[in-house]
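Structure record follows, encoded as structure tokens.
Every protein chain but one is kept in place in this view of the complex.
Moving on, here comes chain A:
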Amino acid sequence: MGESANSITLVEAVTQALAYELANDPQVVVFGQDIGANGGVFRATDGLQKRFGAERVLDTPLAENMIAGIAVGMATQGLRPVAEFQFMGFIYPGLDHILSHAARMRNRTRGRLSCPIVYRAPYGGGIHAPEHHSESTEAIFAHIPGLRVVVPSSPARAYGLLLAAIRDPDPVLFLEPKRIYRAVRQPVADDGEALPLDRAFVLREGGDLTLIAWGASVKETLAAAEQLSTEGIEAEVIDPATLKPLDIHSIIDSLEKTRRCVVVHEAARFGGLGAEIAAQIQEYAFDLLDAPVQRVTGYDTVMPYYQLEQVYLPGVERILAGARAALGYVREGGR
């Protein structure tokens, strides 16, 4: 097995992690629509069927509910199914199985059976896709007890977190930010080293402001932090990576230094994870705050067709405006 650190993209890191685990754990099976000969619509499973055979890398009939449901049956018998949905926008027929069964199997059998499943789905906007292809509804899943929701934002984290997700004894929804599938290359050693779940990553250190973002929005958030830096403002950038369960402690640690926070996500604002993060911050760190937590998010609208999707998606300018609102806030007149 190769351990050389090839420079690869995020989607290639997904393929590499799948290949590593298929090679090392015979209980792993990978299935979904068009993932075999075609290698998946984004090529995330490119070459895997050829290498590991059609018994372990399987094309399924076209039925997302079925894909979600058979994974439950497989997992209860000791397999480690990795199921691909072509797009997160198509995952909803499978909700019943993900929420009602995968997330609850361990609990309802008091540990007798479990569902070590990874449900993978490319998610988010910005690739000029048709309707229903660009949603970012991670909050629906993060709400569900028993599930893990994991979102990588770089090739290295995609590799390490996907390995961790497959090895985790519980179900994981692994959302891949398709807008940055091929945005950057990064050397990633194919050494089978997993990254920890339930841990936030500090992507950039700074003492003036905490910016929290995940998935593709990390790109614009880092760009905004660089822009602020030219103005003498150093922002700390945190990627929670596991959105549920959330590592709030790393965020609070950062707020001890910065006392100001902006949460960035491309999902709609209402009931989004920005609301959860802001609520937890005020519960745990109200006294630390010098300003209200700002949210820079998608609008509470339907994700528009692609001619208007850049209007919807939070870009660098909106993140900067959110940052400036947090930085410029001055409490007036005491109580």
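Please note the rule applied: contacts are C-beta pairs under 8 Å (C-beta built on N, C-alpha and C of every residue); 3 or more make two chains touch, one makes a residue touch a chain; residues count from 1.
Here, contacts and distances are computed from a predicted model.
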item	value
Listed names "NADH-quinone oxidoreductase subunit C", "Nickel-dependent hydrogenase large subunit", "ABC transporter permease" or "Pyruvate dehydrogenase E1 component subunit alpha", matching UniProt entry of the absent chain	"Pyruvate dehydrogenase E1 component subunit alpha"
Of A:N6, A:T60 or A:Q282, the one touching the omitted chain in the full complex	A:T60
Residue among A:I70, A:I127, A:A223 or A:L288 that touches the chain left out of view	A:I70
Given A:V11, A:V29, A:L195 or A:L313, the one touching the chain that is not displayed	A:V29
Residue, one of A:D247, A:E266 or A:E309, that touches the chain absent here	A:D247
Sole residue of A:V41, A:L113 or A:I127 that reaches the chain not shown, by the stated touch rule	A:L113
Interface with the undisplayed chain - residues on chain A	26, 29, 55, 60-61, 63, 65-66, 69-79, 81, 93, 96-97, 100-101, 105-114, 145-146, 148, 168-170, 198, 245-249
